[in-house]
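Note that this is a trimmed complex: some chains were dropped, and none of the rest were shifted.
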Amino acid sequence: MKKEIAVFLGTLLGVASILGFTATSGAAVISAATQACIDCHETINPGMVADWRKSLHATVSPAEAIKKPLLERRVSFKNPPPGLEATAVGCAECHTLNSDAHKDTFDHNGVKVHIVVSPRDCATCHPEEVAEYGHNIMSQAHGNLLQNPVYKSMMDAANCLQKFDGVRARLTTVDKLTEEDSCIHCHGTKVEVTGSKIRETSMGEMTFPVLSGWPSGGVGRINPDGSKGACTACHTRHAFSIEMARKPATCSECHKGPDVPAYKVYQVSKHGNLYESAGDKWNFSAVPWTVGRDFTAPTCATCHASLLVNEAGDVVAKRSHQMNDRSAWRLFGLPYAHPHPQSPDTTIIKNRAGLPLPTELTGETAAGYLIDKKEQGKRRASMQAICLQCHATSWVDGHFARLENSVETTNQMTRTATDIILAAWKKGLAKGLDKKDSIFNEAIERMWVEQWLFYANSTRFASAMGGADYGVFADGRWYMSKNIQQMADWLFFLEAAQKNEKNGRTTKK
Amino acid sequence: MKKEIAVFLGTLLGVASILGFTATSGAAVISAATQACIDCHETINPGMVADWRKSLHATVSPAEAIKKPLLERRVSFKNPPPGLEATAVGCAECHTLNSDAHKDTFDHNGVKVHIVVSPRDCATCHPEEVAEYGHNIMSQAHGNLLQNPVYKSMMDAANCLQKFDGVRARLTTVDKLTEEDSCIHCHGTKVEVTGSKIRETSMGEMTFPVLSGWPSGGVGRINPDGSKGACTACHTRHAFSIEMARKPATCSECHKGPDVPAYKVYQVSKHGNLYESAGDKWNFSAVPWTVGRDFTAPTCATCHASLLVNEAGDVVAKRSHQMNDRSAWRLFGLPYAHPHPQSPDTTIIKNRAGLPLPTELTGETAAGYLIDKKEQGKRRASMQAICLQCHATSWVDGHFARLENSVETTNQMTRTATDIILAAWKKGLAKGLDKKDSIFNEAIERMWVEQWLFYANSTRFASAMGGADYGVFADGRWYMSKNIQQMADWLFFLEAAQKNEKNGRTTKK
């Protein structure tokens, strides 16, 4: 009978494991410090604590975690974190770590606690992952946007208030909260302590730091300890699960708009169809992630980040938090698609025209700052090794030939649209660089922006991921083609209207 | 052994309950009257009956339902509904209730049956819920739209046919079926009996009432018994489950368009990511709904409707079918975002200009008809009590500061766009109120409409729910900013074209 029961239990656990329940030996020992946190916060913020209780942080101590075979490890420290190895990774373990480096540290019931847990804190147990992420362009997303005057002027074109003077509308001012709620939501805010505040709480009066740039979960967050990034952007608090980071919905938070429609393209791709239809039977928690056994079609993480093995245990792809090291091209045009920048800090780039852009306005690349053909080939080969797990070589070769062609043709269409905007500037029908004006603020300039930022990008993403209609009617080639026709007509209208105005009939200033 | 088996069964039921199967004691007793319905209709409309058989209506009698502890109750009657308490709530229980009040009642095999079950019928067992819904602006959605001449003229701008006279296109007529298929699909049709009809059926010739405005599942449906609303808009027939009403897809039917992109914004928010990635492990059926145990991130219902408790059983939020009593602002601009109307019947509102709008065209609120700052504060606090279950105070405060700022700045951008349309009317380049013309029918007027209805709304929804790109490139701030530039250019083009016409070169009438 015992044996039979064991069989049942085995079957049951099998069902459970297929359903995504992680079999754990129960909770790890909770430190006294963390227990003190929980004693109050389980009442005040029960959702926060409940989420954590389901996490591996709550159930596996670092000392246990490091015992796993190398490929199965989710931690990468060399030496056990002093004093932390034996207990669950709880509130106190993270929020009191490196306190001196944190400007957001405050005295909380006699304990030095900081609010914002940073990648530098996470690196205590996950140093390799954090180091990889340091090479990820996302880790620099805040500065890459705000410290680049060209990109900043595009932010302004989106975020500034405007005033209408009776003839023309002009950009005025923008405030910090708007930027944080807009572009920087994804790029990451700068979190700073601006003061402190006494607040009446259920535990009586208490003093808390006042943070600006908060809330913040963007990938390039500037933390109060000076580090950059937010691991929780993808490993959502307070479960921090690998399952969530592997599911495409997580990426959709920042990769769904018309500028980077990766998630929308994925959804209508064959891969996305498979995920949507069969993904509920896949195992999103296994480390390493075994092709065929754990899943039968890729998610975003499969192709761009995860450690993959085959059933024999051979490594198909190494784990990467750099994310772009399996991609030959940066499909995101600025304004043209181009080889990936060498450095994650893109503010150092200067094209020949002196602009901080990876390409000229006329399309040539700022080659010295970008990876070369050899590195492109290496990255493409890394990706193709994954494709080949399910596809034959002829299929893979054909797919990549179309992608290369799409990069080329969409760039040509961006060039044509650029010729129109150059003509507009030359004819004085719009104000560009020569007038020291923003190149993104007027109506026809915005049509030009959408040509590359929305339509060429959509087309390339569709090409890269088999997203069909996003390369045709859904912000794809139809729009690339139509927009050029509309830009030419708009220029024609502007010219006629300006002539009419100059003839003294109106008084456009 | 018995004990071991019990453990297995317990585990099994645990798995089953996590999967969302409701443990019931099987079906309740079916009344003879309902059995008579089923005898035929299980053959004629098997899907209808099968759906009902899975419902709590089929498995729990009112008498059993009222025995639950107060917080667990799904019924709210004081006195047991006479004659209905002991049986399943089946076909006959609902479709023969209050027959005399129903103009759609007809004789069906000797029984007085009505087709449309109304909130007044549901109130027999759910009086509190129906009363709450009476305070919900949605319950007035039919009249609020059709009885407001300004909104009706916007409906016409969407639905009317048009004719082109060789120079200009003009709105002509609209028919009832189009309106029912368009705006009123969500707002709710008026269901009326227009006659009766003999039809050959599998049971021989039978007479049925002919209904106009049918099908109908809109939230503000005008029922044949004079009541307003359709509980089935969210508690879909014939399962009427709370699970469905709590899942965000249900809300998407009416809250996905560019005018109210709540569902799309939710999907890309961190909350939506969590639902999509982990929601299959949540319990959507529990009453009350326990934060942390039953779910770890909110759906639409969590924040706007559901009865929430913490694990200690303390009430975090009271159940609300009013829905807007946890929200300080009506983010939906008309044309400006504004404090919620006091009365769900908004046809009573008159602004200072005499228009039935909650704000002036220049932005000031029709204050006397809207909730005051104190009530706004109370509603905001109700919402924040929910946020605090998972977020610290500093996070919540920062979030709401950004939302307040977005309300202010998006309203300013609507004002700028309005300045352009006011100039267009003044210059005679479009026909507005002074010409007694619709303010929504011409091309430039429609650009103005999209400024607040699509772009400002999207931006505010994104701000309220952390929807990132819907506040930037996906109908967000980029479009708010671009649209103003395009409106100014369009005005410029109109002026030149009109001058050209007046110079006798064309004959635009």
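All chains are identified by letter, namely A and B, in their written order; residue positions are counted from 1 within each chain.
Basically, a residue touches a chain if its C-beta (ideal position, glycine included) is under 8 Å from a C-beta of that chain, and two chains touch if they have at least 3 such contacts.
Every value quoted in this text rests on a predicted model; they were computed, and no experiment measured them.
Number of identical chains making up the complete complex in this structure, 2 of which are shown: 3.
What we mean here is this: only the chains that are shown with their structure count from here on.
Rounded to whole angstrom units, the spacing between the C-alpha centres of chain A and chain B is 33. Interface residues of chain A, counted against chain B in their complex, comprise 1, 5, 8-9, 12, 15-16, 19-21, 42-51, 54, 115, 157-164, 166-169, 171, 175, 177-178, 180-183, 185-186, 199, 208-211, 214-215, 217, 236, 239, 241, 243-244, 247, 249-250, 252-254, 256-259, 263, 280, 441-444, 446, 453-454, 490, 493-494, 496-497, 499-501, 505-506, 508.
Chain B contributes residues 1, 4, 8, 11-12, 15, 18-19, 267-270, 272-274, 276-278, 280-281, 291-293, 296-297, 310-312, 388-395, 398-399, 401-402, 405-406, 409, 412-413, 416, 419-420, 423, 462-463, 466, 468-469, 471-474, 476-478, 481-482, 484-489, 492-493, 495-496, 499-500 to its touches with chain A in the complex.
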